[in-house]
Structure formats: structure tokens, C-alpha cells
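Here the complex is missing a single protein chain, while all its other protein chains stay put.
Chain nomenclature is as follows: A, B, C and D, assigned in order of appearance, with residue numbering initiated at 1 for each chain independently.
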Amino acid sequence: MRSLLPVLTVVAAILAFWYVACIPMNIHFAAMQAERAGVPVTPEGMAPRREMGAIPLAARNPHIWAETWVQDKPRLPAPHQVAIELWQTTVEKKVTSKRSLVFHGWVTLSATLVGFGIGAVAGVLLAVGIVHSRAMDMSVMPWAIASQTIPILAIAPMIIVVLNSVGVQGLVPKAIISAYLSFFPVVVGMVKGLRSPTPMDLDLMRTWNASRDQTFRKLRLPASVPYLFASLKIGIAASLVGAIVGELPTGAARGLGARLLSGSYYGQTVQIWSALFATAILAAVLVAAIAAMERATLKRMGVGR
Amino acid sequence: MPLVIAAFVLWAAAWWLNIRIANGPAAGSQAAKLGVPAIFGLTLLAMWELIVRGLDLPMVILPAPSMIAERFAASLPILWQDFVQTVVKGALSGYVIGCLAAFGTAILVDRWDFLRRGLMPVGSFVAALPIVGTAPILVMWYGFDWQSKAAVVVVMVFFPVLVNITAGLQETTQMQRDQMKTWAASYWQGFWKLRLPAAMPFVFNGLKISSTLALIGAIVAEFFGSPIVGMGFRISISVGQLALDMVWAEIVVAAIAGSAFYGIVAFIERKVTFWHPSQRG
Amino acid sequence: MIQAKGLDLTFQTNDGAVQALKGVDLDINRGDFVSFIGPSGCGKTTFLRCVAALETPTGGSLTVNGMSPEEARQARAYGYVFQAAGLYPWRTIAGNIRLPLEIMGFSKAEQNERVEKVLELVDLAGFGGKFPWQLSGGMQQRASIARALSFDADILLMDEPFGALDEIVRDHLNEELLKLWERTGKTIGFVTHSIPEAVYLSTRIVVMSPRPGRITDVIESPLPKERPLDIRDTPEFLEVAHRVREGLRAGHAYD
Amino acid sequence: MIQAKGLDLTFQTNDGAVQALKGVDLDINRGDFVSFIGPSGCGKTTFLRCVAALETPTGGSLTVNGMSPEEARQARAYGYVFQAAGLYPWRTIAGNIRLPLEIMGFSKAEQNERVEKVLELVDLAGFGGKFPWQLSGGMQQRASIARALSFDADILLMDEPFGALDEIVRDHLNEELLKLWERTGKTIGFVTHSIPEAVYLSTRIVVMSPRPGRITDVIESPLPKERPLDIRDTPEFLEVAHRVREGLRAGHAYD
Partner (left out) sequence: AQDEVTLQLKWVTQAQFAGYYVAQDKGFYDEAGLDVTIKPGGPDIAPEQVIAAGGADVIVTWMAAGLAARERGVPLVNIAQPFKSGGLQVNCLKSTGVESPEDFPGKTMGVWFFGNEYPFYAWMASLGIETDGADENGVTVIKQAFSADPLIQGQADCISTMTYNEYRQILQAGIGEDELVTFNYLEEGFGMLEDGLYVLEDDLEDPEFKDKMVRFVAASMKGWKYAEENPEEAAEIVLDNDETGAQTLDHQVYMVREVAKLTAGTDGALDPADYDQTVSTLLSAVSPDNPAITKEPEGAWTHEITDEALN
């Protein structure tokens, strides 16, 4: 844990900056409220303050700084507000409650995992095809790259609608969008991995007269494992993004994505920020889980040191 | 139905042709390298057309490629305006700012290991914040015009570029660094003459990944507030107006722009890292 | 055993054709230890690869045990050892040696038996359970030789197997290889850059020269089969080494 | 010139301390050509790195030209040549040779002049515009020597500079190096694994042995300064080579 101290330092610096940033961000509203409550603020009146930049206003009213950290619907919520909201919506709420982030997180997570499963399997299969068929290599790869330049948010609604029309709804459409985002890194990494054996390794197999299938199972596949895990880590993060994007057009019903969106309709910034952090934490956990699987697998294979 | 069957027959035929070319004597030629994916792509388009017509799908669900092409040709001025707004103003400026910021940070991180060990984990956490969440916030902060789109792009590209540059700057071998030491080179001499050139393949890896991210980020950000021009704006309002042909025309622009952007970066990469084994063929 | 007549091989590359082998005539008999020596690019590796059916000659004829190289490959007629040990890091030493046996469909019991036997043969008994990276370079190279021996091919082709090792380890392995050859009576084709190594090991030394790759000299060794390391300081040895060096220099143009 | 007295160096590693050098005493005089030979891990590289101030000894004393190694480094007292040529692929040969000159702040004109001169010296005139990967391994290694010579350091430290090359190219470079040494009168420290190379090149051969790394023998060469390649077949040469081999074997335990 050599990194603990540096990480804590950086986090502390960010938090400090964050608190400071809250002041100009939220000062206008704080000034208005203060004025209503009878606390003197300079300048008086909404209009002149509106003309004024946030920083000069903050500079002239240090006595209301504290108010910028406790607003209900701030432009920028203070760190502790987000932390409290996170705590309340994860630990203090029943996990079955609609207000529980665990509940919404699970909805998103399940779509993520299904989508990731589909994407990873599809990616691996495609990679196997690409490595074994020149025709597939030459024709599919450029289009796989092009496919990733399409803004997913634009076609996600169409995917949802089309699948809906054939009676598929709920988790599966989200999972498919999530799979669409995660298959590409897996393809790229897996192709690299399956091609990682050196010409010498392959020649050796040839001298033993190994079949294509044997070469695949005994050489290409094990050689690709480190590459596979590296791309799975990217892929699962992409999956999570996909699941969230997929939640936006499913009727903003459940899930972290819906939570982000509905928060924005009602100006509930604290809710948005806590959903954001919940997502990032979920991503970190997922990546860490893959990393743990990677370590275990490599160790079992004897490659990990 | 016959059209649908025709689609699959066409597919089988094209696939057979591609296998012939790919395994034939001309497989290595430039023509084959372009022809095979082109045949594949055209086949997909033709199948799409045939299936849409065969199943008589309503345009508001999935327009046929021919309709999209028609709309594309008829809307060139709008598409161009949108392209300028989103790609040139939003994506490119954000990309440049993000990459420069990442470069500057990479130098700091490279000089102070403490910073690297602190910033990288936190950075990867911040990078995991989904843009569908950060975009509305940035629009709230930076306004509706391209500045907020650029901000979204900056946030999206910063970390991948930073990670790659940082990894690249550590790419030198012990021997190379020792060599610099025997010449009593200063930090900056070592940086400019050894570490930066050696990092270039990594730097470009980051730049390539970020090029597609930049475009997607700029488009997506427009969904959360924009002036009445831009690719994301057009896509979102066109869905509301059920002008699906326009939606797809914009998607085509996005795909072309994204691939071209990627291609240009890859081209520069080839010029700059001509010396790297992966570029020497 | 191995017969090459007027063997040609031309590679087509981006900047023109490279004639890697031109008119190579060579007979290798059962039980021979033939070394190939010559400057870089003279076609030593290419010749070995032709024998192993890893390349297809563009002219001339080549037979292995009376078969075409391809048939011989299918019949698993040879073990091939490369410069780098090329052991798979995810398999133990025993697992690596077992690999060709698995591929060739030996029974589990026989696999184990053979692995044991060849580990013994290369002096690695007891190391079967280790992973490659837990062994020194020399030990890894011995394991790779064990792997090539495991399925009892008649012919052993070795392409600079000790090129990456330091001289003392190399000496030691040379000694071992010689003993092994005596014990097993295999036919060995051996590529090296080192004159003493070639002279010390071989019954015959093939000197090659590049552009185009061809044989310039074939030197029969007068040395006895029994060769202690000290033999390298004897006049006979030096005499052969001198001849090889002369042969090399003749075919070598500095540029 | 270079004076080591009771030099110790212990590396702290995860699994305990490694004594890479223990009680090394050695004097190298101006114009000497000193070779270091010994089995892997005996501290040859470590000693050279101490001289070059790339490692800091943990005991004993070491002076270079009467200064501490660190001061000598700052004074740019030596050129260092590594086993791999280590040329930057993004610079031409001339660009690579110019690199230390740029760093040391020579004027453009002088840079060009020196580059020309050393290219000539290593027989690479005309190749300045090529990129490293367009040259053979031997030519690359010569370029790397040229680079170390370009700024005219008194001392040349070479760590297995020809280890990766084939024997014929190596012979040739040995000859060249010897000529160069005569012409320039530099002091050279040279690490090698090859006994003939050490004997052929040196005025003095330092034999080392590992665990802990120490000097077991220092052999003064009786050979004349003028050494054609053929000298290697003379009895004097073989006599020295034999002594070196004996010295090596004594310090070497197979494991």
C-alpha cells in the first residue's frame, strides 16, 4: 500500500478544491436566501447581483460562504452532501426501496452483467473467427472500428423500440446495448492475444503436426489469457456505460441511469451526483473483480508471479 | 419474403467471393485490402435495403439505405452546419485542449512519482463517471454552445491520453536511461531527446482511442442542451419528429467523421513513429 | 536419411527476390551429427526449415527417410529446437514436455513415463513441477531439448540452441548434448555461429556463405567420438577449427 | 587512472542481500586495455557501472582520474558501450552519434565535424543518413562505439559490446577495436564472456567469480601490441587462453 499516502493527499486536495469551488458556484442563491432571511448582503437586490460575477460576489460576502455548502438544490453540491446522500440511499434505505441506490444499482448491474456476458462471448467468438479466417479478418475489422464511431445514445432508443416491437423488453434490450459497447475492446484484445504466439511457437506446433484445433486449444487460447483479462477490464466498464445509456430510453424507470435522468428533471443535483458516484464506485468494483479473477487465473496457470 | 430470401442469398454469394479473394493470390494487394471490406459493407447495405423492403418495415422504425442516401443528398447544407458545430467547434477544440492538458499533467506526474501514485487511481475513478451524468452538469456550467461540448470532450479524452503518455514516458529501458546518465544529461534533455520520442507509439495509441471518444462525447453532450444546430441536436429532434431518415443521415456523418478522424490520427502516427517496428511492416 | 539435390529457395519480398538457398546438395546419414555454420543470412535456418517442411523449396529435390519433408512431418519424424527455449510459461516443465505427447495422442500413462525418462536424460529429474521462469536459461534450454526428444523422433534439428547462453553453461550443455547423441544414436542437424562449438560437436561441418545461400565447404571431422572438453586445446581440434575459419572467411565479404 | 580498493557492493533485494562485489582491488593505468571475464552474475557489469557512477559502492574506495566516479561522470570522462547497440530508432546513425554532442552543448559545426570523423573511424562513412534498423547488427554496434567515441572521453567502458553478434562479424570488430585503441590510446574496460576475445584484445585479463563477486585472477598478456587475427592459433595465445580457462573453471561451480 505504497500508494495510500499519495492517494489520500490527492483526494484531500480535490476535496478542498471542491469545497472552495462550491462558494462561487452557489453564491448567488445563497445571497438571495440570506437577503430573504434578513442577513445583509452586498450588493442588495437580485438584479445587480445577477450582473456581477460569482467570484467578486463571493469575495464581498464571506459571511454567507457556509450557506453555499448546505443548499437543497445547489448548482454544485458539497462533498459531504453527496456523501450523506450516498450513505442514506445505500445503507439506511431498505434495499427493496425505490429510493435505495442499492436497488437501482442492482438493476443496472444485472443488465451490465448480462450485457457483458453477451459482449464478451460475442467478442471472443468474433476474435476466433477473425484469427482463423482471413476473409473475416479483412472484411469485419474495419467495420468493427467504424461501428464504434456511431453515437450509441442515438441508436439506443431505436434498438429499444425495435426489440420492444418483437416483444423483447426489460433487461434484455439494455443488455444488448451494453454488449454492443463491450464487444469491441474484447475483440481487439482477444485478436491480439490469439495472435500473440510467436512464429516460433507456431512452427513448433507444426513440427509436431498439431491440428488447427490443437494449436488453438493448447497454444493460442492460453497465450491469449492475459490479453483477454486486460480487455475484459475495459469491456466491463464499457458495459456499465452501455447499461446506463440503455436505461435512458427505456422509460427512465429503474436503474442508476434513470436516477441520473430523473434527478436532472427536478434539479436535484445532490441525487445526480450521488448516482454518478455510485456508478463510478460500481465500475471500480467491477474492474477490481475482474482484476481479482485475473490474478487467480494467472496464478493457477502459473504465469502470475 | 422473396426479397428477404434474396438478401440471404446475396450474403452467401458475397461471403463466398470474399473468401475467394482473401485466400487467393491477390490477397496482399492494396485492391484486395480495400475491396474485401467494401464488398462486406455493400453487402450489409444491400441486405438492409432488401430486408426493410421485404418486411415492409415502416420508415419510422428503420428507413432503407436508399432513403437515407436521399435524405443525405438533400440535406447537405444542414449536415455541413451540424458537422462544423459538433465536430469542428465541439469535438476538435475539446480534443486539442484535453490532449494538451493531459500532456502537461503527464509531465508533472512523470516528474513527481508521488503525484503519479496519487493521481492515477483517483483519475481512473473520475474517468469512470458516465458522461450521460457529467454532460448535463457541464452544460449547466458552461452554457449551451460548443464550449460545454468541448468541456465534455476534455473530460472524456483527458484520462485515456494521460494514462498512455504516462505509460509511454516509462517505456525507456534502463540501459537507455543509464546512457543518458553517462552523458550527464539534464532531466529536460533526457525528456525531449529520449523519453518523449520513445513514448510516441503510446501517445498515439491514446490519441487514437480518444479520437472516437471525442466525437461521441460531443454528440452525446448535445442531447443535454444545445443551440439549434449540431449533430446531436439534429439527431434528438429528428427522433421526436419521426424523421428517422435524418437521424440515420447524421449517424452516417458521425461514422464517416469518426473513421476519418481516426484515420488522420493513424496517418500522422505512421509519419511520426515511422521507426517503430509495428509501422515498418 | 536426408537427401538434398540442387535445392533452391527464393523468397519473394517487397524489395525483390531473396535467394536464400541456391543449388544445395547434401546427404546426411543416419546417426550423423551435422553442424551448419556461416555468416548471418546464409540460409542455415532456411535449410533446416526446409527439412522440417516449414518452408517449401522452390526448386531441387529433398527427401527425408525417403519421404517428402511434408510426409515426414506428418509422420512426426523430427524434433525441432529453437534458439530461444520457447517453453510455455503457463505450463510446468513437465507440462511443456508433455505437450507434444498430448498432441500426438499418447496415453496418459505413457506420457508420464516418457516425461520422466527425458527429464532424466537432460538431467532435470525433480524439476518437472517447476515453471519455466523458475529455471535458469540453461535449464530451460535443456527442457526444450527434452521436449524435442520426448516423442522419440529419429531426427533432431537444432537452430542455434545455445546461442543465448553464456560460454560456461554452453560448454556444459555441449558436453551433455554429445553424450545424449551417443546414447540415443539420433541424427542431428545443428546450426551454430561458434566455430569451436561446431568442431567440438560434429561429425561433419557444413560451411555456408550468403547471397545466394550456398554450401562452400563440407568438412569431415577426424576427431574421435569420445570428446572431453579438453579436446578443444588439442592440435587436431585447432586444425579443424582453422579449416572452418578459413572456409568461412573465404565465403565472407565484409560490407 | 582508475583505482579500486576493497570495493564492496551489496544489493538489497526482496529475498535478501546479494553481494555483487566483495573486496575488489584493481588499478587500471592510462592506455590499458583491461578485459573482465567470468561466469554470469560475478559482478563484471556491476564493477563497470561503479566506475561509471551508475551504481554507488557500499564500501571501499574508487577513484577515476583522481576524482570520485560521480565527478568524473559530470566531467564526461567516459564513453559507455552497452551489449545492445541501443541506438534510437527515430534518429539516423549520424543523429545518434550527434546526440551526446547535442547534450554536451557542442556547436553545430563541431558536431558535424566530429560525427564525420568518428563515422570514418569506425568505417561507416556514408552511412550517416541511414536509420539504425537499416543496418546490420555489426554496423549498429560500430555506430554505438562511434557514439561513445564522439566526445573524446579518456575512458571507454564496454559491457559485452559484441555479445549479440556472430563470430565472424565479431572477429572483424575485434580487429577494428584493437586498431582503434592503438590509434587513440584510450583506456578501455571491456566485459566479455569469450575467452579468445579477452585474450586477443587485452593487455590485462581480470578473471572474476561469483557469490560473492570477486577477482580471482589477473593475467598480464605477454602478447605484442601488434596482433593479427592469426595470433589466435599461436602457442602463446593458447597458453594464455588456457590459463584464463583454468582460472574460470576454478571459480565456477556447476549447479
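Please note the rule applied: a residue touches a chain if its C-beta (ideal position, glycine included) is under 8 Å from a C-beta of that chain, and two chains touch if they have at least 3 such contacts.
Since the model is a prediction, treat every value here as computed from it, not as a measurement.
Note that the undisplayed chain, when the full complex is considered, contacts A, B. Residue A:V162 is the one among A:A21, A:V162 or A:L202 that touches the chain not shown.
If you put the hidden chain back, the residue from A:F29, A:W106 or A:F216 that touches it is A:F29. Of the candidate positions A:K218, A:K233 or A:R259, contact with the unshown chain belongs to A:R259.
Touch with the hidden chain on the side of chain B covers residues 58-61, 136, 139-140, 143-144, 222-228, 233, 236-237, 239-244. Think of the hidden chain as still there; on chain A it touches residues 29, 32-33, 36, 46-47, 50, 73, 75, 97-100, 104, 153, 156-157, 160-162, 164-165, 169, 248-254, 258-259, 261-268, 271.
Basically, only the chains that are shown with their structure count from here on.
When the C-beta contacts at B-D and at A-B are tallied, the pair with the greater total is A-B.
Farthest from chain D, judged by the mean position of CA atoms in each chain, is A. Per-chain CA centroids place chain A at a distance of 18 Å from chain B. Our note on geometry: chain A versus chain C, Cα centroid distance of 54 Å, whole angstroms.
Because contacts link each chain to exactly two others and close back on themselves, their graph is best described as a ring. Contact residues of chain D toward chain B in the complex are 49, 52-54, 73-74, 76, 78-80, 82, 84, 86, 88-90, 99-100, 102-104, 131, 133, 151. Interface residues of chain B facing chain A in the complex, by the touch rule stated above, are 15, 18-19, 21-23, 27, 32-33, 36-37, 39-41, 44, 61-62, 114-119, 121-122, 124-126, 128-134, 136-137, 140-141, 212, 215-216, 219-220, 223-224, 231-232, 235-236, 239, 244, 247, 250-251, 254-255, 257-259, 261-262. Those residues of chain A that touch chain B in the complex are listed here as 2-3, 5-11, 14, 25, 75, 133-135, 137-143, 145-146, 148-155, 157-158, 161-162, 165, 237, 240-241, 244-245, 248, 257, 260-261, 264, 269, 272, 275-277, 279-280, 283-284, 287.
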